[in-house]
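Here is the structure we will look at.
A protein chain is absent from this complex, but the other protein chains hold their places.
Here is chain A:
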């Protein structure tokens, strides 16, 4: 079976950017193939794939506020549109922000929510700041874990928001040394319901990732993943979590914050073949583990969701030798994903040949210029 034999299920065909960061007005006409973006530093390549990341719920791959994405100095507002081809059919998606307000979404000319967007599109990304993911704080790993989880279970986003809202309320009571037990009970009830759900969703995601890693033949090293708590064990059922929160109240009062729950979960990764914790691996190995996970996530989604996700791989060539790079391109093509990849020189994508489409980004007087071109 050749890579082109499979019908790609999720891709953007017509993308426009208006007043988005360094892009004044960009119009791209694309097919389902991977997109290789090249151009000098500061040209606006990452800005382009950041725009694509906004076809999923949330703040995009830089986790920026809507008003930071508006093109300066005009600072009027920005807009991104695209035709998203998904398993259920093609949708016209528009997202924009005006006057510094939160970003809005319209799907097929009707007002939509970011949550609905999450059900239509799945978008995963790797950006250079994640190169240190395994050695930096648990927060980054948790965010990575939740993004993978959300790709399988879009409603995970809402459960996480509910949990965090209730926890912020409880933390405030703790900080203010409020002693009204009924109030804690009410909040702990909501936290235990959403908290146990968060944990279950994450575990289900790990099982799917694990299966996708063992089943596949890949040039990338498998990562064995485990959820660990910063202390003690995570109470898994609603009633266990509720009880643990209730019992922990006294200790939490002293700490001024909630010490138990899924917000204290960390993602522990091991380079499976070597049995070495990811944080002790070489920089290149750490990156390879992340790439491996993103590809596994993509394969699992292709099977469950009917289409691989959009992949955004910023500066993906860095830390990968030529052999690994070629292997990555082969796997992306086999997966059939529209992978958006950036790199400074076109030669970094040579192994892709006509299996990809190319965009050159340059910059003139603070404005990005995009040019679609054939492979070099």
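The definition used in the following text is that a residue touches a chain if its C-beta (ideal position, glycine included) is under 8 Å from a C-beta of that chain, and two chains touch if they have at least 3 such contacts; residues count from 1.
Throughout what follows, contacts and distances are computed from a predicted model.
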item	value
Chain excluded from display, named as in UniProt, from "cytochrome-c oxidase", "Recombination mediator RecR", "(2Fe-2S)-binding protein" or "Electron transfer flavoprotein subunit beta"	"Recombination mediator RecR"
Residue touching the undisplayed chain, where the options are A:187, A:225, A:302 or A:320	A:187
Of A:16, A:162 or A:344, the one touching the omitted chain in the full complex	A:162
Which residue of A:27, A:172, A:251 or A:371 touches the chain not shown here	A:172
Chain A, residues in touch with the chain not shown (by the definition above)	162, 165-166, 168-170, 172-173, 176, 178, 180, 182-183, 185-187, 189-190
